[in-house]
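Of the protein chains in this complex, all but one are displayed in their positions.
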Amino acid sequence: MAPFTDSTTTLADLKARVLAFVRARDWEQFHSPKNLSMALAAESGELMEHFLWSTSEDSKAVAADAAKRGKIADELADVVIYALEFANITGLDLAAAIEAKMAVNAKKYPVEKAKGRSDKYTDL
Amino acid sequence: MAPFTDSTTTLADLKARVLAFVRARDWEQFHSPKNLSMALAAESGELMEHFLWSTSEDSKAVAADAAKRGKIADELADVVIYALEFANITGLDLAAAIEAKMAVNAKKYPVEKAKGRSDKYTDL
Amino acid sequence: MAPFTDSTTTLADLKARVLAFVRARDWEQFHSPKNLSMALAAESGELMEHFLWSTSEDSKAVAADAAKRGKIADELADVVIYALEFANITGLDLAAAIEAKMAVNAKKYPVEKAKGRSDKYTDL
Partner (left out) sequence: MAPFTDSTTTLADLKARVLAFVRARDWEQFHSPKNLSMALAAESGELMEHFLWSTSEDSKAVAADAAKRGKIADELADVVIYALEFANITGLDLAAAIEAKMAVNAKKYPVEKAKGRSDKYTDL
């Protein structure tokens, strides 16, 4: 099988990969929405841990550091694996959900108001 | 443009979509790894909030509930949007990172040991 | 010094203890509200990790397990240490904040409406 790359891999490919892994281990019994949302949040905490004490600016160098880059990629992968599995067990189409949410975001944050500003839409 | 679906959308398609949104608003200046990891974790907290007080079993019905399903899909989308943008700004190939992490997980959790068990690999 | 116990220790005692620890290490320079909120959230993720795959009911036995109890106490302590330090650096009176928030909660969740129900106040 060819290696997975962002250019050639669909979300359905990844979802199938995750599902096969889970089913081979008979883990669907543990994968309720509640449990997966917890696991996803716990993994996102581990991703954050790499950047706790650096400034926002310095965090770029942390993410580029050869010794840390692999670990950071692992944590990001863990987050997305749980997101894919959440979509698997709830039957959500993730690409469609992202498209729908970005359409909402585009209305909340119109370019002419939001450009160059980090304010929440309620403060624009 | 055809609507996005998991079967037809690559990670590169989604990354490009998110990046175009961000650039149109001149938001790259706010998108350090530190800040994006925080945003991702905060969104994962919002996803969890839907399932705080239900049992694991009952959370399936929560996720299937017509009135809540759209909101839950929105929260999941937010999480993955930030993960995609994290990959954008750090130059990570997310599909490759997932494949690499799943290979690690397969060694940590060999089918014959892990089948039907939720223990951490250190306890198998 | 007598050991700390919940019956004899005020929040001011604990805040002073944490602040002395931080100052001895010259760590106040890292303790912005942003950084402390991240550290607190990351530690809360570690607390959750003990309960990811158990049911709500079974999590009681996990927390009572002799081998895990000390680790769980450590994670809870980490969360509260960061909360105390957050109060230190922002000048918040934590007991007053808790009292104020519980007064708000009492109005959102009046006994006669909320008794025995886990619904959010907007759904009562």
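Going in written order, the chains are labelled A, B and C, and every chain counts its residues from 1.
In this section, a residue touches a chain if its C-beta (ideal position, glycine included) is under 8 Å from a C-beta of that chain, and two chains touch if they have at least 3 such contacts.
These numbers were taken from a predicted model, which means no experiment stands behind them.
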{"item": "Among B:4, B:51, B:86 or B:109, the residue in touch with the chain that has been omitted", "value": "B:51"}
{"item": "On chain B, residues whose C-beta touches the chain left out of the figure", "value": "30, 35, 38-39, 41-46, 48-49, 51-53"}
{"item": "Interface with the unshown chain - residue positions in chain C", "value": "3-15, 17-18, 21, 24-27, 29-30, 32-35, 37-38, 40-41, 44-45, 47-48, 50-51, 54-57, 59-60, 62-64, 72-74, 76-81, 83, 86-87, 89-90, 92-102, 104-106, 109, 111, 114-116, 118"}
{"item": "Touch residues of chain A, complete complex, unshown partner", "value": "34, 38, 41-42, 45, 52-57, 118"}
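To be clear about the criterion, only the chains that are shown with their structure count from here on.
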{"item": "Size of the rotation, in steps of 5 degrees, that lays the CA trace of chain A over chain B", "value": "180"}
{"item": "Between chain C and chain B, distance of the C-alpha-averaged centres to the nearest whole Å", "value": "27"}
{"item": "Distance from the mean Cα position of chain B to that of chain A, given in whole angstrom", "value": "3"}
{"item": "Multi-chain contact residues (two or more partners), chain A", "value": "30, 35, 38, 41, 44-45, 48, 51"}
